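== chain A ==
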Amino acid sequence: MQHTEQVIQAVNLTKRFGEFTAVDHINFTVHQGEVFGFLGANGAGKTTAMKMLIGISTPTEGSATVAGFDIATQSESVKQRIGYMSQKFSLYEDIPVMENIRFFGGIYGLRSKELKTKAAALLETLEMGSHAKTLVRDLPLGWKQKLAFSLAIIHEPKIVFLDEPTGGVDPITRRKFWELIYAAAARGITVFVTTHYMDEAEYCNRISIMVDGRIAAMDTPANLKTQFQSTSIDAIFTQLARGAQRSGD
Partner candidate 1 sequence: MRQYGVFIRKEFKHIFRDKRSLIILFALPIAQILIFGFALTNEIKNTHIAVIDMAHDAASQSLTDRLEASRYFELTGDIHSVADADAALLADKIKMAIVIPADFNNSLMHGHASQVQLITDATDPNTATTLQLYASAIIRDFQSDINDQFKLPYSLHTEVRMMYNPQLKGAYLFVPGVMGMILLLISAMMTSIAIVREKEINTMEIILASPLRPIVLILSKAVPYIVISMVNVTTILLIGVFILGLPVAGNIFLLIGVCLLFILTAIALGLMISNIIDSQQTAMFISLMGLMLPTLILSGFMFPIENMPVPMQVLSNIVPTKWFFIIVKDVMIKGLGFASIWREVLILAGMTAFFLFVSYRKFKIRLA
Partner candidate 2 sequence: MSAVIVEHITKTFNKGKIKALDNVSFSVQEGELFGLIGPDGAGKTSLFRILTTLWLADSGKAEVKGLDVVQDYKAIRKRIGYMPGKFSLYQDLTVEENLSFFATLFNTTIRENYDLVKDIYVQLEPFKDRKAGKLSGGMKQKLALCCALIHKPDVLFLDEPTTGVDPVSRKEFWEMLRRLQSRITIIVSTPYMDEATLCDRIALMQDGRIMQLDTPEGIVRSFNDTLLSIRGNDMFGLIGAIRALPEISGCYAFGESLHVRFPADAWTETGLRSALEQFSGLVIEPITPGIEDCFMALIEPHAAH
């Protein structure tokens, strides 16, 4: 992998809630076009860290730049250059596919002419041309996910954040979804993804595993396996997470 531009750079990034340190001085960089897997047990601090990176939560200490902008002082500029998709919220269920495309294109500042061509191309790639007027609610889950992902990158962001994007979908749709992720990464879009499927960790160029608010391990899946003398990421994850102190949180 050619390490070109650094798209995310976190330096001693910390978030405290009162006495509790949710994210504890984490340091990492993510390069352009990389697929970066952000793993951790429930409560390890993943979500808090992600919220800071997408500019909706301010760090207590330390700093980070995303797409070249400071997440604390230039969060508006950060937000313009990122895409975000979570399992919980991504599309408006009760309006048609085409309206969703127009809406999200509008949010990301696409002009109407540009939006028209983009929307047509998008429906074409997703093979959803005949479903432009279908309500999102009536689409199969797998389609919704593909649509949500495509909309998260409709404005060609520098980086896209995916929060457990494949929860609950069938195994084939899950894999097709990862093929979309790869296609986006090949176009130069950096992908920052969290997941509870350990086989998906293997698809990432690099992964980090958070334990108790700190990054306990970070490298390519192959290097991690050598380092921990283990055959699977699952085993490494289990070994690290079992050592966690914060079992109750």
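If you want to know what made the cut, all candidates are chains of the complex that A comes from, given by their letters.
Rule of thumb we're sticking to: contacts are C-beta pairs under 8 Å (C-beta built on N, C-alpha and C of every residue); 3 or more make two chains touch, one makes a residue touch a chain; residues count from 1.
Just so it is clear, the model here is predicted, and its values are computed rather than measured.
Candidate 2 is the one that touches chain A in this complex, out of the options 1 or 2. Interface of chain A with candidate 2 (complex): residues 40-44, 140-141, 164, 167-173, 175, 178-179, 182, 186, 196-199, 202-203, 221-222, 232-234, 237-238, 241-242, 246-249.
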